[in-house]
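In this view, the complex is presented without one of its protein chains, the others remaining in place.
First chain written, first letter: the chains are A and B, and each begins at residue 1.
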Amino acid sequence: MDPGLLAQHVFNGLMLGVIYALVAVGFTLFFGVMDVIKFSHGDVVMLGAFTALAVAAGLTGMGVTSHPLMLLGMLVVALGLMAVVGALLARLLVLPLRGAPAINVLLITLMAGTVIREGVRLFYPQGSNPKPFPRLLPGGTVEIGSFTLRHDSAILFVIGVAAIVGVHLTLARTRLGLAIRAVAQDPETASAMGIPFTATVLATFAIGSALAALAGVVNGLYYSEISFNLGLLLGAIGFSAAVVGGLGNVYGAILGGFLFAALQTIGAVALPFASAYKDVFAFAAVIVLMALRPAGLLAERSAERV
Amino acid sequence: MKSASLSVALIIALAGLPVQAKDTVRIAFIGPLTGGVSANGLGGRNSADLAVRLRNADAKTPYTYELVVLDDECKPNVGVQVATKAAADNGIVAGVTHYCSTVAMAAVEVYRKFGLPVVVWGAVLPDITYASDYKEVHRVNGTMINQNEAAARFMTGLKFKRWAVIHDTTDYGKGHNKYFSEDLAKSGGQILGTFGVTADQQDFSAELTKIKELKPEVIYFAGLTPIGVRIRSQMDKLGVKAVFQGTSGIVSDAFIEGLGPLAEGVVAFREGAPAEKLPGGRVFLDAYTKQKYPDDPEAYGPFAFAATTLVMDAIDKVGPDRKKVRAELNRTRDYDSIVGKITFDDHRQNAVPLITKFVVQDGKWLVWEDSDYASGKRALVKK
Partner (left out) sequence: MIAPVWPALVALLVSTAGVLGLLLAEQQWAVIAIVIAAGVAMLMATRMGWDDRIRRSGGTHARTVSGVAVALVIGMTFVLREHNFALLMLCTVLLTIVAGLGLTIQFGHAGVVNFAGAAFFGIGAYAAAVLANKTALPHPLVILAGGACAALIGSVLVLPLLRTRGHYAALITIAFGILFKTFLEVNDALGGPQGLKVPGFVLFGHAFNDPIAIDDETEWSFYLAYAGLSLVIAAAAYVLVRRLERSWIGLAFDAVRLDETAAAAFGVNVAAWKIAAFSIGNFLIGLAGAAYAMMTGFVAPTSFTFGDSLILVSIVILGGLGNALGLVPAALIVVLLPEKLQVIQEYRFLLFALLVIVILLVRPGGLLPRPMRDYSAGESR
């Protein structure tokens, strides 16, 4: 294969991986502190993207034309609002179901996701159609042979990686990170040590949901288009990536995200037969992978073993 | 004397216009109102609703109509359910049904079983009318065969030779791919590669990078608006320079709204003349705007409107009796509608003679012949 095209495929895969990783980290954070799967996560990604879009429309209406300013406004509002939404979902739906089987949380968040999705479809103006997302980043390109790198894609890649590094630093270096890790490992002991359980859980959900909003904005800027049902598939893939990587392990989620992107790209590019089978290939690979590494690639350290 | 005749006239007028005494006739509308393609379903629903409102506002008609709206979710099992609901209800005289082909395929059996005459308003799979010979099933919109034959001939006529095909793996995309590939081979075009994608796919960079390597002149896309928008937009991102050719599934306002300036120069084909080109079309669009529906009529709204009007005309003529309505619909010939003359063939398929070629110019779907592209002022391929 032409090295330029190979580079193109690699970059496509990396960019996809960053988006998946941002979503997967949220899943794994929630699982860490509460041992639950929050199925509305993909729809929070979508809601974040639509919030940013509404802010962009509002700012344009107010006469703001500066792209950096608009971008800043979109990010601040979308991330902030989704953090609140995430904490609210945790407070209203996840924490009240603590005593019930963990799988009931799955159903209630699934329904919450449906409410968000249907709400956007019905109440956002013309919400059932795909929406163009404003192109706010410089649109120039660098062409090296047949490799086309757009400036905006490169910037988005850097933003995504920076966010992931930021999460790592928060978890590893801050008091909040210490609290999250402590609650994830053992809620009772953490409470006994004076770590406020509820506040930590809410903070975790806020961080994870803000990351989802960022994923939504990056997704919108990268594809220049968003639609009300983009969260469905993104949620399923994010969940898969988090599990393949090893639930509860942030690095596993990141690895899982990139692995999933790689599988899809390879499935579409390298398979000798029609590319329509690429999902069959990707999910079959997931099944085999799970059979080989039953607790994920980077298993939780405290995994229960027989 | 004068006043006496006036009062007589008034009495006659009152007796002749028993407004309250009009019977109510129920007809069903079925389409996808929720889920991924709901935009088309809502547009069709609004258009059918508009037809009913206009009819009811007309004092001269014999019946008042009530539209029973049902959501098939674009799923065959739900389709069978709602089709049974409509067909088993003897109060419902006829139906205007289905946008999704698989749903229509499953539901025609139900209409057959219960003898409910229906007019399909948006599903394009040929088999819906041609695989069986059910007298209950009619269709006003054309099939994908008509569309692709014209598309292949027209595009090869423009001296294009090398295609890459992207189709979604639903019946819509796969069917279009099949017919277009056959017709293109006949017209002398060449297909360099075919890529199947799922209807909810977000990222097409892998497929498009591969297509970039093949260097086609045209990318033929068989699928609906949402992923059409994504593919066109990602072509730009990856620097894939080819003409984007679509099917009836992307001839929608949402396609242009979703892409902005990137939609320029996209070509697509649809059966029937565009609404604004028809004598009644302008009236339809104006009336639609006046009702302030929150959603656009979309590409098949005019067909839903025409189908509903056709059904109501048949009922007005022969009365609310399923068998008579069926016979009346079967007989339809040279019926004037906003989508052109409707004539049903021996399988009750409207023989749509006209395939309209569309191109996007300055943010609008224009008929090819009226565009700067046809007159040579602009070119699909930038030099």
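Simple rule for what comes next: a contact is a pair of C-beta atoms (placed from the backbone, for glycine too) under 8 Å apart; a residue touches a chain by one contact, two chains touch by 3 or more.
None of these values were measured; they are calculated from a predicted model.
Trainee: Going by the contact rule already stated, which one of A:Leu14, A:Leu97 or A:Ile266 would touch the omitted chain in the full complex?
Mentor: Considering the complete complex, A:Leu97 is the one touching the chain left out.
Trainee: Which residue, B:Val52, B:Val93 or B:Leu125, contacts the hidden chain when the whole complex is considered?
Mentor: Only one listed residue reaches the unshown chain, and that is B:Leu125.
Trainee: In the complete assembly, which of A:Leu171, A:Ala190 or A:Ala276 touches the absent chain?
Mentor: Only one listed residue reaches the unshown chain, and that is A:Ala276.
Trainee: Using the touch definition from the top, which of A:Ala57, A:Leu107 or A:Leu169 touches the missing chain?
Mentor: Missing-chain contact among the listed residues: A:Leu107.
Trainee: Take the complete complex as the reference. Which residues in subunit B touch the chain that isn't displayed?
Mentor: Residue positions of subunit B that touch the missing chain: 33-34, 38, 42, 45, 69-71, 74-77, 80-82, 84-85, 87-89, 101-102, 105-106, 109, 113-114, 125, 127, 169-171, 174-175, 196, 198.
Trainee: Touching the missing chain, which residues of subunit A?
Mentor: 31, 37, 93, 96-97, 99-101, 103-104, 106-108, 110-112, 114-115, 118-119, 122, 232, 236, 239-240, 243-244, 247, 274, 276-277, 279-280, 283-284, 286-288, 290-291, 294-296, 306
As a convention for this text, only the chains that are shown with their structure count from here on.
Trainee: Write out the stretch or stretches of subunit B touching subunit A in their complex.
Mentor: 34-36, 38-39, 42, 169, 194-198, 200-203, 205-207, 209-210, 212-213, 225-226, 229-230, 233-234, 237-239, 252, 254, 257-260, 262, 294-296
Trainee: Flag every residue of subunit A that touches subunit B in the complex, lowest number first.
Mentor: 2, 5, 8-9, 12-13, 15-16, 118, 121, 125-126, 128-132, 141, 143, 146, 148, 150, 153, 219, 222-225, 227, 229-230, 232-234, 264-265, 267-269, 274-279
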